[in-house]
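Every protein chain but one is kept in place in this view of the complex.
Presenting subunit A:
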Amino acid sequence: MTVIDAPLEKLEAASETSRNELSNRWASMGALIIAVLWTVPTAGLLVTSFRPEDDINSSGWWNVITHPSFTFDNYKAVLGGSQYSLTDFFVNSFVITIPAVIIPISIATMAAYAFAWMSFPLKNTLFILIFALQIVPIQVTMIPLLKLYVDLGLAGNDAPGGGFYTIWLSHSVFALPLAIYLLHNFMMEIPGELVESARVDGAGHVQIFMRLIVPLMVPAIAAFAILQFLWVWNDLLVALVFGGGSLDISPLTVALANLSGTRGADWYLLSAGAFVSLVVPLAVFLGLQRFFVRGLLAGSVKG
């Protein structure tokens, strides 16, 4: 294990110095100021979401300090109102997001394993191709991909599964190149001796993958899962283009975009709507942030 010991020591020394430098009084104050400045708009949004319609229309949120008046009406209108009801779209968002996270991650983990620890013809060429696919902007692929779906009978007014397949597929397709690349890099960090010794003990690829690699990969998988979850949850473009055809399968973002009404007269509802859609990603991030930080470090710091 001496191979990785040396860089680790160096790393620890480096983090020690940076910790010292960052924890002096001025640095803390700077960080605090940045944090406050960064949070002010979000706090303003939160305050606005509890203000009555007239107040939102006529004055800025900071006026609550002098004229405090709060109401739950905006949330009632957004969640339970006969006209909007984000609740249905909330369910749609989950139905879209969960498969759109699980599908690319399971495929990418297996693909990354193959690229890292198996040998097959054209391995490097294929890997470079996948790497290169990250460069393709998704906007360029939209019309051809939708055309393909229409030709295959996956999109349109009579789409199977109500049209969810196209959204899942698209999110998976767009996520795979980066997922494979990231997970592959992480997998290369796993010491070769570990895999070697497992192989000597008679483990096959499936066993190595399931019992050795996947447990070691949990932080990286979780980090990517959070990233993909946030991306899919907040996505509007893919849902609009590929989910087109029915509002029955549209996620929250589509409902949010329509929330202000045909000519924007109801824009005061937007702050409440934003917070409704924000709750889930926030919970996911706070719940899994431990993995997120670890996973990011694992991918970025190389010995």
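Worth pointing out:
Heads up, the rule we're going with is that contacts are C-beta pairs under 8 Å (C-beta built on N, C-alpha and C of every residue); 3 or more make two chains touch, one makes a residue touch a chain; residues count from 1.
As a working rule, contacts and distances are computed from a predicted model.
Chosen from "pH regulation protein F", "Carbohydrate ABC transporter substrate-binding protein, CUT1 family", "Helicase XPB/Ssl2 N-terminal domain-containing protein" or "Transketolase", the protein name that UniProt gives for the omitted chain reads "Carbohydrate ABC transporter substrate-binding protein, CUT1 family". Touch with the chain omitted from the figure is made, among A:91, A:129 or A:188, by A:129. Per the touch definition above, the residue from A:146, A:187 or A:252 contacting the chain not shown is A:146. Residue in contact with the omitted chain (choice from A:74, A:172 or A:277): A:172.
Where subunit A meets the chain that is not shown, the touching residues are 53-54, 57-58, 83-84, 107, 111, 126, 129-130, 133, 142-144, 146-161, 165, 169, 172-173, 176-177, 180, 240-241, 244-247, 254, 257-258, 260-267.
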